[in-house]
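Before I ask anything, here is the structure I am working with.
Missing here: one protein chain of the complex. Every other protein chain is in place.
A, B and C label the chains in the order they appear, each numbered from 1.
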Amino acid sequence: MTSPAQQDPPIDDWHETLIRVRYSETDKMGIVYYANYLIWFEIGRTEYCRARGFAYKDMEANDDAFLVVAESYCRYKAPAYYDDELLIRTHITEMRRRSLRFGYEIVRNSDGQVIAEGETGHVVTDSDGRVRSFPEGYAQRLMAAPIVKSTIPTGNLVPDREGPG
Amino acid sequence: MTSPAQQDPPIDDWHETLIRVRYSETDKMGIVYYANYLIWFEIGRTEYCRARGFAYKDMEANDDAFLVVAESYCRYKAPAYYDDELLIRTHITEMRRRSLRFGYEIVRNSDGQVIAEGETGHVVTDSDGRVRSFPEGYAQRLMAAPIVKSTIPTGNLVPDREGPG
Amino acid sequence: MTSPAQQDPPIDDWHETLIRVRYSETDKMGIVYYANYLIWFEIGRTEYCRARGFAYKDMEANDDAFLVVAESYCRYKAPAYYDDELLIRTHITEMRRRSLRFGYEIVRNSDGQVIAEGETGHVVTDSDGRVRSFPEGYAQRLMAAPIVKSTIPTGNLVPDREGPG
Partner (left out) sequence: MTSPAQQDPPIDDWHETLIRVRYSETDKMGIVYYANYLIWFEIGRTEYCRARGFAYKDMEANDDAFLVVAESYCRYKAPAYYDDELLIRTHITEMRRRSLRFGYEIVRNSDGQVIAEGETGHVVTDSDGRVRSFPEGYAQRLMAAPIVKSTIPTGNLVPDREGPG
């Protein structure tokens, strides 16, 4: 029996977002430094939320709920290089009342090479660091089908700043 | 008299690219940490080149020419926040045989607020750090009109990885 | 005439602290990425305060005063490499009621090579970002002679550089 607090994870529902490797992310080996993958996972989570119709920042600012990281894991399978376009693939692997886990894949866009796989575990807390349950509606939205299957961190359109003139 | 080595900078020819503020770029003040602006300037330079039809990485890899930073300046005019969409505006302010300068503006996309202005000075070197002149063709391309006026670091399209099936 | 709000800067009173270049601070050129210098300047400021007998974090936490960065400048004079020991030299170059400026020098410890010089301008604000004057006592402490001339960021012990004399 599954407790009502635990839902089946939408394990096949990967969200995809695209980034480009920055010069600052490389190290003297000529490849991406290994800590940056955790920053990319964070981007994956942010965009996963946006694809479900909400901004993670609003969960923090409006509903006093923070996804504090309790665990991180990354397996580095192939090096990534400056200026590579990388697909960050993100899904939820476990959902509980006060915690969740995300899984990730990093794939080089040009050749489909899997660069890394990873996982992070999170606990929901308030701004004072006390464990709490998800604010109303968020768990449902996180488990819902995405509005869009893929996003890019900056949106699809570069807006025209110059106006109609 | 202008020496042949120095060309008029295309001062009105700003390139624009769009980024989104990462969680990792904020600090305990709740705003973006000030060193990250220099990383964004770097993205501006990379995309400025791409909009002129070449990848900066190829200038390093194929033509043994590196734009080493000799100087950086940034004026912070308003704070930037997590998840803000920011426009990085980049142009060349001075072009010489063995050096160039870029100017930058960071503008929040949602309200047009100017976040920062900056400048960087660069010297062209080979991989051993010796000053050299621009490899053939690059100075011309840097000064040329852009092929596209704005880019985003990850391109305009999120490609369909699954294919037609 | 000097206004009472502006005091003479203790221009010869450089504070010194020592760091070691991290692998993560290098880039694919094999040298330190240029944004990291601003992080080192921040360490210089933190240790400058500690050498005057207070923790900068207490100024934020106890007295609601933040040294927001308004301007940064850095001139890169020689590359720094992984594992280099670098001396961060910090002093105050201008002190006003609601702002101050720091100057910096980064020097490689092994050979005395000057790696970089820089400057940052700061405005004092409260936690809501409103400009305010220094909380009582802090301006005096910042301008006072140091308790110790040099510190190391981690040191339980600040070694006496001058010897027993």
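The rule is simple: a contact is a pair of C-beta atoms (placed from the backbone, for glycine too) under 8 Å apart; a residue touches a chain by one contact, two chains touch by 3 or more.
The structure presented is a predicted model; accordingly, all values stated were derived computationally and were not measured.
Shown chains touched by the hidden one, complex as a whole: A, B, C.
Residue A:F66 is the one among A:Y48, A:F66, A:Y82 or A:F102 that touches the chain missing from this view. Although one chain is not drawn, its touching partners on chain A can still be listed: residues 29, 34-36, 38-39, 42, 66, 68-76, 79, 129. Seen from chain B, the chain kept out of the figure touches residues 23-24, 26-28, 30-31, 33, 35, 82. With the whole complex as reference, residues 16, 18-20, 22-24, 39, 42-43, 46, 55-57, 81-83, 85, 87, 107, 109, 112, 150, 152-156, 158-159, 161-163, 165 of chain C touch the missing chain.
Here is the rule we go by: only the chains that are shown with their structure count from here on.
Between chain A and chain B the centroid-to-centroid distance comes to 26 Å (mean Cα coordinates, whole Å). Chain A and chain C, compared by their mean Cα positions, are separated by 36 Å. For chain C, residues touching at least two other chains, in rising order: 35.
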